[in-house]
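One protein chain is absent from this view; the other protein chains keep their places.
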Amino acid sequence: MPEPLLRVDDLNVTFAGNPPVHAVRGVSYEVREKEFLGLVGESGSGKSVSSTAIMGLLPSSAKVSGSITFEGRELVGLGDRDFSRLRGQGLSMIFQDPLSALTPVYSIGDQITEVLHLHDKALSKQAARARAAELLTLVGIPNVQRNLNAFPHEFSGGMRQRAMIAIAIANNPRLIIADEPTTALDVTIQAQILELLQEAREVTGAAVLLITHDMGVVAGNADRVAVMYAGRIVEQAPVRELFAKPLMPYTIGLLRSMPSLSAPRSERLVPLEGRPPLLTQLPQGCPFAPRCPAAIPECREAEPPLFEIGGPTRRAACIRADEIDDGRLPGPTIYPRPETVEPEAAPLATATGNAIELHDVHKVYPLYSGSVMRRRVGSVRAVDGVSFEVRTGQTLGLVGESGCGKTTTIMEILELKGASEGTIKVADRDTATLGKAERRALREDIQVVFQDPMASLDPRMTVGDIIAEPLTVHDVPEAERRRRVSDVLDLVGLERSYAQRYPHEFSGGQRQRIGIARALVVEPKVVVLDEPVSALDVSVQAGVINLLEDLKARLGLSYLFVAHDLAVVRHIADQVAVMYLGRIVEYGPSEAVFSDPRHPYTVALLSAVPVPDPVVEANRHRVLLDGDLPSPADRITGCSFRTRCPLYKLVPPEKQEMCRTQDPQRRPVAGTSVACHHAEHIDLITAGEPVA
Amino acid sequence: MIGFIAKRLVNYVILAVIATGLGYLIASSTLHPISKFLGRNPPVNQDAIDAALDKMGVNPEVPVLVRLKDWAVNLVTHGSLGTSTGGRPVTEEIAARASTSLRLLLIGTLLGALIGVLIGVTGAVRQYRAFDRVSTYGSFVITATPTFVIAVVLMILATNLNKLVGHQVIQFTGEYTAGLQGGFWSHLGDRATHLLLPTIALVLTSAATYSRYQRSAMLDVLSADYIRTARSKGRTRGSAMIRHGVRVALIPMSTFFAYSFGLMLTGASVTELVFSWHGMGEYLLSSIHNNDINAATGTILFTAVLVLIAGTLADVLYAALDPRVRV
Partner (left out) sequence: MAVMGPETVDVAIEDDHLGSGGTVVHHGVVRRTLSAPQAWIGVIVIALVVVWAVVGPWLAKWDATTTDVFSFGVGPSRDHWFGTNDIGQDIYAQTLVGLRKSLVIGFIAGPGATLIAGVVGAVSGYVGGVWDKVIVWFIDLMLVLPAFYILVLLSPVFKKLSWVAMVVALAILSWMVMARVVRGQTMSIKERDFVKAARFMGVPGWTIIRRHILPNVASLLIIDATLGVGATILTESTLSYFGFGVQAPDVSLGTLLATGSASAVTRPWLFVFPAAILVVTVLATSLVGDALRDAVDPTSGANRA
């Protein structure tokens, strides 16, 4: 067995503090040459800390012990000067947030040539610039000469990450560490960047260590996977084996709780109860035991080491792993699928059968320019003719990437003041015609749940006050308010005593439940949910999604569910509307849109979503979009998608003419309503099997 | 970028104009030049009083807004700021004093800013070590001390030093010794010894304020992600902090410079007064004592113009440092 490129042996990292935080507790793994290792974990698992430790970039308050060898050389305790010679050359790193990772005052070109000059003092300025230009082309950044002089704030998120990759591969490193490189990016951009990462790997011959929380990303890119929990590795395996038969109950639970585009739609998600432990309050024994349905008394006695199961390549930190392996304790037994809940209450009764209705709604923001005299130079058409219906008792999923206008759309609805153009109706009332008192009354019927549970709860108010706030608007007396708050806390599965506590004392999942409780306390009929699970850990999402479905059934609610996570939307929504640049490009029943998408954007979107199944991923036909989202201020004649459309490139020239001159309106095509001239020819780009 | 600066400049000009107008109005309501003529024995003839007041444009019989308009017209058409109670044109008096004030102000502020930035950056990079602790506590004490106290303390120390040495090494009353004989170098040396204490006083106060601010801005930057990126490219810790940190940390300093300029002006005026320099500070004080509306307004205009220049310079600096505004 040749010596591995990187060997981490019993790595321990402790942060000073009161009390000190033992973030990495004895982690060991290897990365071989040219290998792609995926390190997966949720918040608090220690995955980022351990990889930052490899680069030696932890803050000085961190104590590192154990051994990290790179190409045979010990890195722990290596001095800054010596380490600096290695960084950017033998080892390089790509960080999560490209905006904050690039220095705002230096040009992109300068930041690339910097890494070249640092490791080759003799390099001339011209040679460095030429190489930088080469790198920009390699990573797919156009207009090279112009962009070498551009500043980070002028680039989009995707382009910045490409620039970061250019910096990372500049000196042909042997190991590239990528720390959540696509988490902050839209899903179609994520697909581009991951593809680029694979190309970079080929060009440089480097090994890649990818840190992520997304099992789908790992399934599609890694050779081997290591799963981390509470500061330790709890399972390690080649990628296909891990997904085919996970052996550690945490991994099993994680995989079963994720909504996946390839699993049957109607199945309930299997929730993983509880949340990852705080590293300062680790329980005795296996840290997963408190959440583990398969836990036996021995589990709480001592923390299990990584056992080898059936060979050196498979390891799991569970004393019952062999039972799981040979079938005595299969996964579905540990995590049985819950029953679907039958609807109990009747949904809102409206004459039209619609809880929310939008007709041709527009929202335009003016763009000003000029410094001395501000002139209006154009407009941003944030919402450009949107129509849809949320049927009573059903869920409409509104999907799209950043800048598509979905958030602006729901804000327009929630203001209850009508739109500047078009009609908005809530519970059959046209919101443009409401008087102040009527608006206040209508607010009892429509409530909102926001994305970030930390930001949506006032940190200075108690949970009880937060939940009761909507009731104060409707002049509900105090005693009744308290009663209703307790009732709704029961409803969302929280203790009544939580009403006296403050938001910061709770976990993300619990806070989101508080937000849901607040939305439900006035007994609304329609709830607008803006990315309600995006900010939560994967293992916690399933529980909240199930809760939302239960509540919908029990209370007869109608949901307008906005999200960018297609797997979640597919699972929860009855109808789906796909938005791009302020328009709805495809609209129809969830089943139809996901199994037989007709708009090229929908196709691209679906093909970009990583599926947590390596076999499916390996056989997928990826439809990638060109470039970035155009600036919303640009006026594109004809179809606004044509600048990136994969179908546009494949149709004959006379048909392209139509795309260039005529703005496609939505029309019914095979089960969905599509805004594309050539929807019938969609099979030109879906040559592979679309995701079922 | 030019547009950005131009827009701000226009704004400043408008503000300066209005501020000066306001100054005139306030001065006209609180100062009463007529008092000089009242209570005299024998009593002065009313016509003579009116004539004298009209000549200065400060007759309270005339409505104040009319007087303001006349004053403004006078300024625009003749470039004149009226006559002071001493009979001389205000512009002449200001011209004589302006360079005195400006000398002290410029040296004190610029040197103070430079030293303050250096101390702040060093303190941040070596946080909690000896240098940082000393400079932090030092600046705390200095900013808690009024400028005039620092000035007087310096004077006490200088006097004791002079006594110790037995001869007037450091002189501090006024800008120079009147009636000094000697060539160019001895005059220069004389001015230098007189300049020393006021400069030290002003530099101490401004450096203390700037260093605290710069330290904080630098600390913000040091925990930023791009410092880590710079290290991941192969820069040593120190090199990454300096090359990538300082440029960015200087950005908020330019805005702070604009906001704190008013404080610096005040400090400079106070210092001038304590050391008996014949500058604008003294002019303001005497204008109050003499109930001289024109002189007071002239001082306000002078101040407003200085603030305008300082603000514009700060904007230029900001745009030069931060590419994000150069859209």
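A and B are the chain letters, set down in written order, and residue numbers restart from 1 in every chain.
Here is the rule we use: a contact is a pair of C-beta atoms (placed from the backbone, for glycine too) under 8 Å apart; a residue touches a chain by one contact, two chains touch by 3 or more.
None of the values given here were measured: they were computed from a predicted structure.
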| item | value |
| --- | --- |
| Chains in view touching the one left out | A, B |
| Among B:T30, B:N45 or B:S99, the residue in touch with the chain that has been omitted | B:T30 |
| Of B:L81, B:L250 or B:A304, the one touching the omitted chain in the full complex | B:A304 |
| Which residue of A:L414, A:L557 or A:I572 touches the chain not shown here | A:L414 |
| Given A:T103, A:T212 or A:Q447, the one touching the chain that is not displayed | A:Q447 |
| Residues belonging to chain B that touch the chain removed from view | 11-12, 15-16, 18-19, 22-23, 26-27, 30-32, 127, 140-141, 143-149, 152-153, 155-156, 159, 212-217, 219-220, 222-223, 252, 255-256, 259-260, 262-263, 265-266, 269-270, 273-274, 284-285, 288, 296, 299-300, 303-304, 307-308, 324-325 |
| On chain A, residues whose C-beta touches the chain left out of the figure | 59-61, 414-415, 439-440, 443, 447-448, 450-452, 455-461, 466, 469-470, 472-474, 502, 504, 515, 518 |
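What we mean here is this: only the chains that are shown with their structure count from here on.
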| item | value |
| --- | --- |
| Distance between chain centroids, defined by C-alpha means - chain A, chain B (Å) | 54 |
| Complex contacts: residues of chain A adjacent to chain B | 55, 57, 80-81, 84-89, 92-93, 95, 97, 100-107, 114-115, 118-119, 151, 153, 164, 167, 370-372 |
| Residues on chain B engaged by chain A in the complex (per definition of touch) | 3-4, 6-7, 10, 224-226, 228-237, 244, 247-248, 251, 321-324 |
